[in-house]
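Complex shown without one protein chain; remaining protein chains in place.
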Amino acid sequence: MNPVVNAPILQVDNLHVRYSVTGGGLLGYGRRVLHAVNGVTFWVAKGECLSIVGESGCGKSTTALSILGLQKPSEGSILYRGQPFTGPNGPNRMQRAKAVQMVFQDPYASLNPRQTVRTSLAAPLRLHGITAASEIEARIEAMLKNVGLTPEQAKRYPYEFSGGQRQRIGIARALILEPEIVILDEPVSALDVSIRAQIINLLLDLKEKLGLSYLMISHDLSVVEHMSDRVMVMYFGQIVEEGSWRQIFETPAHPYTRRLIAAIPSADPQNSTMREFGNPLPGANSISVLDTATTLDVFSRPVDSRLIEIAPQHRVRAVLIA
Amino acid sequence: MRFGFNFWLGAGLTTLVIVTGILAPWIAPFDPVLNADLMNSELPPDTTFWFGTDAQGRDVLSRTLYGAQISLTVGIVSQLVNSVIGVTLGMTAGYWAGWWDDLVSGLTNVMLAIPSLIFALAVLAVLGPGLPSLLIALGLTNWSWTCRIARSSTLSVKSQAYVQAAQTLGYGDIRIMFTQILPNILGPILVMATLGMGSAVLSEAALSFIGLGIQPPSPSWGSMLTDARQLIQLAPWIAIFPGLAIFLTVLGFNLLGDGLRDSLDPHMRTRKP
Partner (left out) sequence: MKQPLLDIRNLRVGVLLGRTQRPIVNDVSFKIMPGEAYGLVGESGSGKSVTSLAVMGLMQKPLSVLDGQILFQGQNLLELKTREMRRVRGKRIAMIFQEPMTALNPLSTIGRQIAEMYVLHQGKSWNEARRLAIDALASVHVPNPDQRTKNYPHQMSGGLRQRVMIAMALACNPDLLIADEPTTALDVTVQAEVLRLIKELCTERGTAVLFISHDLGVIASVCQRVGVMYAGSLVEENETGAIFTSPRHAYTRGLLGALPRLGSRSAHGRQRLVDIDSIIADRSTLTETRYITPRSSQ
């Protein structure tokens, strides 16, 4: 069992991200507001892995980009260790880089093809003030060892590596500045099955070893179930359910969550029995869980639903009736 | 990176021309300007004057060799200026987008709508003829295609995850443009530059031909062609040799550009099949 220190190091409060998009209206010149992230609140504790699951367009990537500082929030706050992480009082790019980093989805696009592995790892160190060559070498060597690569491979270019190895380099790069929070954006989706296992094991090992907190974005629920401590399900910019991995996968309360889990094609004939969920809602008479397919639309005002706690740490989006 | 036949042939030709230009003072048998003896005018090629002489009795060979210096200077320097302007404007337009992109794209469209030679003519009319004016005129008017290519290459590189990664690592915009974007857009820019050099040599020939570029008695291939115009039937060698020189130089640059493009293309493909 991993002792999880329960102090939140990342706190996201009522995050809204709105884009204005053209389209519709007269001759296609109408402007509408796309509410990509619509009032999202969550926290990540030290040493834990929180996964955000949802299908395309649900806002999970936009949420991640807001935390990284690559997307400006329209409303809401992000706190890192209690200090504001966005806005005028927030840190600049350099300070932010030491706190949060990201592992990208596509190992073939996430490395600069014109930089050797060594340069990719050394340049950020130098940028952040570590200039002694011996220190840089030592850190690079240690990091390569951490991700399962040899120091000799440092002088090679990305095109000389396989997908799995490139992902390891991407992980090394994300960790070289020793951040506390690492955002994993579909870290294994683009990899072969046998390589996925290696990278998943690596990520879990590193989390233990370095005390990292992960915010993982994924649509692959099997991977999410395996790796996460807590899970957050998003749909059209809102959280529809959140809870521990056990609560989400053993007793999912929201119809959308259930649909997602039921849709996973099963590789195990024995698994089909898992898909029948009983009604886990205590006090089911006082709340009505909205099936999001019919009630939420990005362009309309959200129905007045709230996240209601149905078990310790297990919240589901619903409307109070009576 | 493997280089094909085109590349080596092009590289060979351009190196030949460059070396000729550099070594002209040592290998030219006569002074290109001062050795003008009217007694020797319009002599066909013979053992003394390998390329014959022109109307002023000057050795065509020596003038052709020295002409390489001027034509190459125009070709290379003006293209360098073009590339710097084009890349700076195009890369920043693509990276920062917004109003700056609108401004640069608008300017590029205007520049492209004006025939470049006319534009250069206008600048020369203001500055007066001569080598420095020629460099300024050509340098300031031919950057549009480079700008377009730099901008579109930047847009496609910008969307790659490693640029996002650099931002996440704390890199500032300028640093990202120089370390992440520029090295990855260099390929097409280099190809454009070599082709542009050839085109600049032709522009110099044209402008000098109409009297607005290099002025006599300086030997530039273009001005040599001007002088040769009247005598084309009687003494064709005065036009043939500078013309041949222009042809070989431009061909060399074009082949070099082609060869570079061919060898850079497959190398860029780093994806698994």
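Residue numbering begins at 1 within each chain, and the chains themselves are lettered A and B in the order written.
Just so it is clear, contacts are C-beta pairs under 8 Å (C-beta built on N, C-alpha and C of every residue); 3 or more make two chains touch, one makes a residue touch a chain.
Quick caveat: nothing in here was measured; it's all calculated off a predicted structure.
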Omitted chain - touching chains that are shown: A
Full-complex contact with the absent chain, from A:78, A:169 or A:221: A:221
Option touching the unshown chain, where A:34, A:130 or A:197 are the choices: A:197
Sites on chain A contacted by the missing partner chain, in the whole complex: 55-56, 192-194, 196-198, 200-201, 219, 221-223, 225-227, 245-246, 249-250, 259-269, 271, 274
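Here is the rule we go by: only the chains that are shown with their structure count from here on.
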Chain A-chain B separation of Cα centroids, rounded to whole Å: 51
Of all residues in chain A, those that touch chain B in their complex: 68-70, 93-94, 96-98, 100-102, 104-106, 108-114, 123-124, 127-128, 158-159, 162-163, 170, 173-174, 177
Contact footprint of chain A on chain B as seen in their complex: 160-162, 164-172, 175, 179-180, 183-184, 268, 270-272
